[in-house]
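Mind looking over this structure? Questions follow.
The complex is shown incomplete by one protein chain, all other protein chains being positioned as in the whole.
Going in written order, the chains are labelled A and B, and every chain counts its residues from 1.
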Amino acid sequence: MLLTAACQREKRDLRPAPTRLAVLGTAARESLLQPGGAQAPLEPVNPAEGNAYSISEGQRLFNAYNCSGCHSHGGGGIGPPLIKDVWTYGNDPANLFDTIVKGRPNGMPSWGGRLPEYQIWQIVTYIRSLNKLEPKSATPTRSDSIEQNPHTLTPVPEPKLQ
Amino acid sequence: MMAERLGTKLHQNGAMVIPRSLAAAAVLFYFAGILFPQIQNEADDGQWTMAAKNPASTRYSALSQITTSNVKNLKLAWTFSTGLNKGEEAAPLVVNNTMYIVTPWPNILYALDLTNPGATKWTYSPHPSASSQGTACCDVVNRGAVYYKGKIFYNTLDNYTVAVDATTGKQVWKTLMGDINKGESMTMAPIVAGGKVIVGNSGGEFGVHGWLAGLETETGIVTWRAYHTGPDSQALIGPEFKPFYAQDRGKDLGVKTWQGDQWKIGGGSAWGWISYDPALDLIYYGTSNASPWNADMRPGDNKWTSTLFARKAETGQAVWAYQMNPHDNHDYDAVNENILLDLTIHGQPRKVLAHPDRNGRMYLIDRTTGEVLSAEPFTFVNTSESVDVKTGKLNAVDSKKTGFKTVRDICPAPPGGKDWPPSSFSPRTGLLYIPYNNLCAEMSGTQANYISGTPYLGTDVRMYAGPGGNRGGLTAWDPVTAKPVWKVKEMFPAWSGTVVTAGDVVFYGTMDGWFKALDAHNGNLLWKFKVGSGVIGQPISYKGPDGKQYIAILAGVGGWSGAIVSGGLNAADGTAALGFVNAMADLPKYTTTGGMLYVFSLP
Partner (left out) sequence: MNAFPLLLVSQSALEPGGTNASRILTLGEGMVFLLGIIFVAVMIMAVIPLMRRHRGIEQEPLERTHQPSEATERKLAIVVGSAAGATVVILLGLVAVSVVVGKSISTAGMPSHALTIEVTGNQWWWNVRYMNDDASKIIVTANELHIPVGRPVVIRGMSNDVIHSFWIPGLQGKRDLIPSRVNTEWIQADRPGNFRGQCAEFCGLQHAHMAMWVVAEPEDKFDAWFAHQGQDAVPPATEELQRGQQVFLNSACILCHHIQGTEAAGQVAPDLTHFGSRMTIAAGTLQNNKGNLAGWIADPQGIKPGTKMATVPVKSEDMQPLIDYLESLQ
């Protein structure tokens, strides 16, 4: 059991087939209000879930595609934080996938039509790993960005969801 | 005013009598010529028709009802809620007993009836696109409008300049000036000079091609547009251009000081303050930082980013330029205010401008030629040793130059010794009132990537308080002696503008929500009021329809410094908001968001 989990975690699927451009979002639900009663979720499965290579690729792409320009290293800035408890559009992998592909009304760009799907799943999984929603064994242990200097004024709290 | 008082009893008993008051006035006037700097000012009618009060940008109100003795009685007269909760940076305008307020996105223009305080005469909604919020580096702010010949002019976040009839609120014209998909946005308060509305873009963090433009006030047609990088033809640099210093002279420096075609995405936007000298017919303004922040990616001096320009208002032709921070590697924009003063320096009367730069130095520059007279630090500075006034060179400290490496203890931090919040000048005290920052930072360069419409940075930053522990304050500065006269420390960076009155009172607000009145002579705190949210706006002083003097301020924390509150950011990531979150992790304890106008007067 443990061995198969480790296999999934360490698997490197370098050539996702088929290679699709992410054009349409999914029909992921963003509301708990479902007329007539709650229904089964429509979300597709995140193919990169729990995969260490995907999370590390996601981290690389998060910086290369300038996500960090607006969201910093999860704290936000021009854009909202990506380490948080309350998500406007949900933080299921399919919701995050939607957000990146479709964009969002108040300034999130729409990447659909540019990025291949597998890269978006990698970024989605990385964002989830920032929120500790991915297995700890698959998550990178430290950020590559500048280390905290001891004498800064405001002590940085333990990374946590706020 | 003096003339009226002099018109008494010149003749008595047939003989010419020189009344004592006349003699006294003559003596005072004589000394005033030497001791007190003269300024170019329109007569003060108690209105506020442009964000900086007058083209010289002194933000000085000649109203004197509120004085150092009675300001302690100042009471809240009325309030008005904008209904929004993003950073309120605008200066309200007051014209013809109407107050005009521009809000942050969605950039609504409110016309408030001062005869019926708080009542809305009309509202104008330009409906800027919601997506434009994704190209605003530092909150979706707007720094205000300008009134000219019956129209209100201002900019929307999604790159429109609009003209609205000041009486009816109907749109007169709306001109599209930029493209959000190039990372452009507009937040600055325009001015009108030479019959043109002068506007500029924002986006030094997005790799835009920065520009300043002049539009016809009646039609909104773009008469001229000067780009701040690129060939001389685009920069409107021609035969009139005579920079004072050698390193600013040459052909096509906006291309030659860049690698390859990087100038096309080099930044140099014009999002700050513009002053105007009608006698010389010159507008003065500065350009933003260069893109990307990681300077190793863009070798060269990177002209004309971080440059102070003097241009003809009607044609936009450049007359002189001085690059303040060549090859800027600390995000030291040159966009701060230029206060036009006529001072006596070393015994000579000079027409100067006072420019407190992001690099922490107070520049005194001859505004006819561009010669630097002095550049003394007004906060703690370790990124430069000095400015050589003979050559104009900034002697940058090598160990603090950033790039593909980690540099710590950079002072001042990227927001500078002072960011956009404007200073004011009192001709009575002869002092400049400067809201300043006391912040240092560590910066670490990373590979930046240019994707149009997204940030182009390449740097991780963490800011923290500078020496002393206070993150800012207000300083009164004597421009002639180039020395501070008094300083008031604040816990947070002083991110509001200042206004100084003839009653010798200085007003400003703090980020933790205190609106304060200080004695302009000595900085003593005379009065303060806790408003609902941190103050990052520009206070004004006006005469109401009842003849009383009023002070108005918008309170709503946000902007770059308050992003942790207005954006709900996560303090666990110190690099958030380009490093500001590290320095402001405690701000949420002191203030929440808001968007309220407060108007004060004596009871």
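Here is the rule we go by: a contact is a pair of C-beta atoms (placed from the backbone, for glycine too) under 8 Å apart; a residue touches a chain by one contact, two chains touch by 3 or more.
These figures come from a predicted structure and were not determined experimentally.
Remark: the omitted chain is touched by one listed residue; of B:Pro55, B:Gly200, B:Gly300 or B:Pro455 this is B:Gly300.
Interface note for the absent chain: among B:Tyr450, B:Phe507 or B:Trp527, the touching residue is B:Tyr450. If you put the missing chain back, the residues of chain B touching it would be 207, 255-261, 264-265, 297-301, 404-406, 447-452.
Not every partner is drawn; the one left out touches chain A at residues 12, 14-16, 18-21, 60, 64-65, 114-116, 118-119.
We adopt the following convention: only the chains that are shown with their structure count from here on.
Remark: chain A and chain B have CA centroids separated by 39 Å (rounded to whole angstrom). Only residues 63-66, 69-70, 72-81, 83-84, 103, 105-109, 145-146, 148-149, 151-154, 156-160, 162 of chain A touch chain B when the two sit together in their complex. Chain B contributes residues 130-138, 205, 406, 408, 442-444, 446-447, 449, 451, 453-457, 460, 462, 464-465, 469, 471, 563, 567-578, 581-586 to its touches with chain A in the complex.
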